[in-house]
Structure formats: C-alpha cells, structure tokens
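Omission of a single protein chain aside, the complex is shown with its protein chains in their original locations.
Chain naming follows the written order as A and B, and within any one chain the residues start at number 1.
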Amino acid sequence: MLFTSIEFIGFLILVVVSYYLIPKKMQWPLLLIFSYIFYFIADPRYLLFILVTTLSTYGISIVMENINNASKEYMTAHKAQMSKEEKKAYKAQVKAKKWKWLLVCLFLNIGILSVTKYTNFVINNINNFLNDTSKLQLVDMIVPMGISFYTFQTMGYIIDVYRGKQEAQRNPFKLALFVSFFPQLVQGPISRYGDLAPTLFAEHKFDEKTVSFGLYRVLWGYFKKVVIADRMLTAVTTLVQQTDTYTGTYVFVAMLFYAFELYCDFTGGIDITIGIAEMMGIRLAENFHLPYFSKNIKEYWNRWHITMGTWFTDYIFYPISVCGPMLKISKWSRNHLGEVIGKRVPVYLSSFVVWLTTGIWHGAAWNFIVWGLMNFVVIMISQELEPLYAKFHNRFKVKGKPLYEGFQIIRTILLMSAIRMFDCYRDVPLTFKMVGSMFTKCNPGIFTDGSLMQIGLTGADYMVLAIGLIIVLSVSIMKVKAYSVREVLYAKPAFVFYTVMALMFLVTIVFGAYGVGYDSSQFIYNQF
Amino acid sequence: MKSKRFVAAFLVIILTLGSLYLLQRLLVPKYQTGIVEGSMVEEYYKDKSAHEVLFIGDCEVYENFSTITLWEKYGITSFIRGSAQQLTWQSYYLLEDALKYETPKVVVFNVLALKYNTPQNEAYNRMSIDGMNWSVSKINNIKASMTEEENFIDYVFPLLRYHSRWSELTSDDFEHFFSKDLVTHNGYYMRVDSKPQSEFPDPRPLADYTLGENAMGYMQKMVDLCKEKGIELILIKAPTEYPHWYDEWDAQVVEFAKNNDVEYINYIPLQEEIGLDMSVDTYDAGLHLNTSGAEKMADYFGAYLKENYDLIDYRENEEYATIWQEKVDFYNAMKEQQYSELEQYGELVSFGANAIRN
Partner (left out) sequence: MKKRFVSILVSSMLVVSLFTGCGSSEAPAANSETAPAVSEEASAQESSQQSVEEQVAEPGYVYSQGGVDVAVNGEMAPIVEAWGEPDKYFESESCAFQGMDKVYTYGSVVINTYPENDKDYVLTIELKDDTITTAEGIYIGSSKEDVVATYGAATSETDVALVYDKGECQLTFFFEDDCVTNITYAAKMD
C-alpha cells in the first residue's frame, strides 16, 4: 500500500476512526494490529523479518537489564565487603557480559539488513572484479519494506538500553509496536524510543484540534507529493534517462527539478507520516526544518533528514570519536604529525566513516557511496575554509545582510543539488560526464525555444508547478518568520480553517498527477 | 464553542462533497461532438419504449445498421447497444443489463470482437462502461474489462480518472453540464459522407487462428442467457472487410453456431446481394458503412428478420408510431444537416473528426 493509493487512504480512515471508537486502553494494541496488517498486506514474508528483529531485541534488552539489576543488587549487598579494585573488576565483568549480548543483537539484525540489502551488490562487484558477469548468479532476495528504518530505530533502542540510558520495555507487544508503527515504517522518521514511547502508548481522547491539525498536515503532505513531486517526476525521468539528448543546460534543469521534486516528495511523505500520527495524538520527531534555507552544507544536514543525521551522530560519530583505538590514533597523530593535523585526524576519520555508512545506508550502489563521500569532502573543505570565510566576513561586513544570505542559501542549494546528481543518474562515471556537460555545453536556448515543452510537461503542468511551488515557498517563508500557518488559520473562524483544508483536498484531487489520465508511462516506449 | 466548530466542519464536509460532485460533472468527457461514441451506451436508458430487436457489438453494428430504416420499412423496433471496440464480454454484460429492462425477441451479435481475448484499451473501456447504469452487470463488466493500468475505484468515481481534464475543457463541458443531447438514432451512428473503398493491405498470417477461450466463453454465455429468456440469438459478421476476418475464424463461429443451434450469417460474401457498392456506401474507405450503406444493410436484414422471426409491425401501434415519428424526424433532420454541410464545405464539419474540439 503506497501512501498515495486509494487502498491506503481507506485503511487510514479505518484506523483513525476505530482508534477513537474503541476503549482507550485498546488504542495502542489496535495500532499494533493495524501495523502488522499493513505489513502483511505489503508481503506476508516481511513479517518474519520484523518478528526476528523485534523478538531478538526484546529478549536481549531484557537480559541486559536483568544483568544490570542483578549487578546492582549484588553491589548493594556486597558493597561493604568489596575493595575498590574488586568493585571495578566486577563492573567490568558485568559490562563484558552485557557487551556480548549487545554484539549478538547487532550482528543478527545488522546482518539481516546487510544480507537482504547488499548481497546482490556484493555479487555484482565480485563479478565485476572477476570480469565475468555470470560468474555468480544474482539472488532473488526479498528486501523487507522499511528495513533500513526499523533496523536503525531498533538498534538505537538496544544501544540505549545497553548504555543504561533507556529502561527495557518489558511488554513485548509494546516493543513490537515501536518497531512496526505503520506510518513511519516506510520512510521514517527514525524515532528514539525515549521520545516516542510516552506518546505512542498513551491513551488519547478525541480532540478536535489535534485531529484536524493532523489531517491538515496530511493534506499538505499530499499536496506537495501528488501535485508537485509526482508531476515533476515525468520531466525528471525524461531528462535523466535520455542522457544522449539531454545534456548541457538540460542537466541544470534536471538538477533543479530534481531538487524540488525530492524536497516535495520527501517532506510531503514525512508530513503525511507525522500528520497521521498526530491525528491519533502521537507526536513523531520532526525530520526537516526548512533545509533549503540553510546557509551552508553543515547547516543543511542539520535541517534535512534530521532523525537520520542525529542517529549517525549519536550512534556512530561520537562513539567512534571517543573509542580506544581512535584515542590512540589521536594521540599518535598529535605526537607525530603535529598539533594542526593531529587534531583533525580523529574528526576526519569519524566523519569519513559516518558519511560512508550514510551512503551505504541509502542504497546498495556505488553512486550512493560516492554521494555520501562527496558530502564528506564538501563538508571538510568548507570546514577548512572557515578561517578564510571569517576573514572575508570581517573585512566586508556582509554577514547577515539579506543579499549575502540569499547568495549563501542559493549556493548551498546548488551545491547539494549537484552532489545529488549521483542519485539521479545512478551511475558514477555518467554523473561526472553529465554534470561536466553543464559547463562544457552551453544551450540556454532551451528556455525560450520550446524545448522544455518536450520533456513530458505541458504549459498547464508548468503553471500548476509554478503556483504550487510559490505556495510551498510562501508557507516556508511564513515558517521562517516563526508563523505556523495552521495556528494562524485555527485562530480564525472555524469555517475558514476547514475551508482551507477542503480546498487543499480538492486541489489535490483535481491537480494531482495521478491515475490513468496522467500519462507517466510514455517513457517506457521511448526507451527502446 | 466546541459545537460550533463541529457544525462548521460538518458544513464544510457537505460543501466539499457537493464540490466533488460538480467537479466530476464538469470534468467527465461529454462525448457530444466529434467523439460521440462514449455517449452511446447511456442513450439506451433514455429510450423509454421497448425493442423487439437488440443489436450488441462494436462499430460493425452501430455504424452498419440504420434502426430508422428498420422502423420505416418494416415497423421493427430496435436498439443498438454498441460502442467503439466493444469487446465480447462488454457486449455480454450490456445484454445482461438490457434484459433487466426488457426482453426483446431477437438479439443480434456481431462476431468481429471475438478476435480480442483480453482487455485492450482503457479509452474504449471507459466509452463502453461509463455510460452503464450501476448494477452487478456493470461491476462484472468492469472487472472483466480492466487493463492492468486501471483501478476499479476510477469507475466508481470517474473524477479520479478525468481530474486532469481541467486543462482541456471545451464549451461542450459547460453546455452539457447537466444534460446531454442525443447523438445516435437508437444506437445508430450516422455518417452520410462517402469515401470509396480502396485496396486493403494483405492480411498477415497468424501463427494461431484459434479464437480465444475467454471471448468464446462469453459468446457461450450470451447463447445460454438468450435461451434461458426465450430470445433468438443471431450471430452476424458485418459485410465490411477490414479489419480482416480470417476464414479460420469464420469456420470456428460456424461450428459454434451449429453446436449451439443458433443462426450465424457472414455478410461479407453477400455484399452484392445486399446491394452494397463500396465505392459509395462507405464513409471511411471501406472500414464502415455510411448511411446509404447502413440503410441498404438494414433493408436487407429487416427483410430477413421479418421473414424468419415473429416480429410485430409497430407502425400500426399509435403509441409507438408517435414515439418513432420523433426519432424519424431527428434522423431526417440530422441527415439533412449532414448533406447540407457536405454541399457547403465538401466535408462534414460538425460531425466526425472535424468536430473534435480541443
């Protein structure tokens, strides 16, 4: 069930209505049942995977907590008799025990993720390496829906339990719901147990404001996804697939279109997700904070796909930065390479690992890996250039001036969009070639000679896109000024608020790019 | 305060539903000029008088038999439930549907559609199905006809299918927002212009000439349904020669007719006997008959019906005579308009391809 399918919308209505009709005690169990139904409909086999993850995490988290409790009891009982050294040794022993269990859990679950997602990638590469594409047969592997998301979410939980930051959930069904909660199963956000649990398992009374705010956000998400992103998809597909025809300035157009498409697609999807949860009184973590208003790439990554970024920071970057070997490396490099370089080595290494894994996490392909590393390179370069920028800012006093900020924002958007072309063309050398052609082949004539009418969009489509994007931009600007459009509207007479929602719905129905009438299939023929 | 908000919400929901209904009316194609084939199926329900003969099939029935000639010459009351590329199961379900309203004496099915065994084309599906009143037959028809790209829900709410027509609305969509004009004559699509038949390309050999099981199965269902209702079924192959009707196909239908004890007439070899002159009796170089051809065909077929089936001459029935006089007038008026356009412009301007508005 895709979010944009009619089946999903029916499912959603059923879930929300029954959520408020049944006794409040039954609310979270109901969500669990519906989440499993959602997963079952996608593919019954997926259930096996999510069950293994849930049960292994459940069991191991309990074991770890029991070890903790037992050790605490032991300590309180024997505190008086133990020497300092004995205490320390005992603690280390306990930790080692827990560590073993954690290892089992991580190996198992990240193992499942790796095997399902990356087996064919590895086989492809081995074949390539051996120069024989048929040496190893590709396997027909099922990749459970949302496995990257729920695995990360669950691993975050087990690490928190290990660290003692999180109490283990003793009700396996509650943990199962945390892992499988259906709105976020498909595309995140990656929630933290500590944030989500209180609201997920709480009893929620029907509240007109909560429900209508949730619905408002869902409608807004659909508007962005169906009216804008899906409409642009046609053009982006054409531009990206016919690489012989669409070079030079077309690549630039593709780059911009893809930037808008991706933004509307992803933030739209997350709005739908968060909105659905909100309709049931459940608060999910925000995943975006006006990313296209970032003034540099680091800021961008603090505002785009936030829950993924913080996950990598908390569970990979920091631990690596302060782990034993890294401290050794750090010490060594300070001693041997001097303070300037030595200081940077650990940061660089940790960042490298983070961006490498970020790339791999996004997909089993080289283009994603290169994409991740490109981000790493750009961030490191801009970090190195920081003193230079500071000098520049000091000298010209442009910092904070609207014009200069505008320049910074546009620069960041362009840079991010350019890096994203790896994701677009899905082929590393091709991406370099195409992006290169932007600079070597100049054909800006396409803006005026009607060429842009040939890429699958009509004048009417461009009009819808232009108006749609202006609306999105206006709403974003309101947000920058710290207005919530929802709140502003809600304060007005109820009729106004509801009419706006109705209009969003009607506009999406009429101007959405969906269904048979909207022809997205024409490229299938064009390809051959 | 709270209750006020609920009232507002309720009102907005009602308004939204109303808007959806109006939007749907506006955006669904009206099939009033140019492409009128999408109006054919629903026009059946507008005809309140009963029919003794019911034609079902594709363009080879709705363009080749003049219902008005059948009336004028023989007093036969007939209706054509046909639409563009109407597939065998669509004809079956339209028959099933029609039998809810009346029981004709004779049902005529044109066999060309047997060549298609699977769903073909979304556009034709919509033209054939959208006009049907809701019933189990319609639901089954949709299920049998949907191509892979289609969704059932799009038939329930045509707005979901036609929502993007907002950029191609024509004056027709506003003029016929609430009511549509008749475009056929009891299902007959009139074209008086003429374009002589030319040479057709050689038929391509087929690796397998077996008519599909699915299509043949639905023809069997027609036979069974007609037998159950005491209706005589006549299978025909219209006299037009293109698309090619292979001898191997013909043999299978002959065999089928024999086994089921129903009549089957292939009119292709009878062109001369009917009096068809394909240099004048076709409007599109031999694919379909024009009105002079359709009138000859109706004349010939009417005589056959009269002779072999117990049909009443309704011209003596005053009630029917009044109803049909109106039809005859409409028929003649349209004919006159078409001829005058031909004279004035050398081609039809408010009918056919030239009338398609975009």
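In this text, a residue touches a chain if its C-beta (ideal position, glycine included) is under 8 Å from a C-beta of that chain, and two chains touch if they have at least 3 such contacts.
Please read all numbers here as calculations on a predicted model, not as lab measurements.
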Taking the entire complex into account, which one of A:S71, A:T357 or A:Q408 touches the absent chain? A:T357
Can you tell me which of A:G188, A:G248 or A:G515 touches the chain that was removed from the display? A:G188
Can you work out which residue in A:S56, A:N120, A:T210 or A:S382 touches the chain that's missing from view? A:N120
Of A:A202, A:C323 or A:C442, the residue that touches the missing chain is A:C323
Against the chain that's been left off, what residues of chain B make contact? List them. 34-35, 37-38, 58-59, 84-85, 118, 121, 123-124, 127, 198-202, 204-205, 207-208, 242, 284-285, 287, 352-353, 356
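Convention: only the chains that are shown with their structure count from here on.
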Mind checking the centre-to-centre distance between chain A and chain B? Centres are C-alpha means, answer in whole Å. 53
Where on chain A does chain B make contact in their complex? 6, 208, 212, 458, 460, 493-495, 497-499, 501-502, 505-506, 509-518, 521
Chain A-touching residues of chain B, taken from the complex the two chains share: 2, 4-6, 8-9, 11-13, 15-16, 19-20, 23, 27, 122, 149-151, 153-154, 159-167
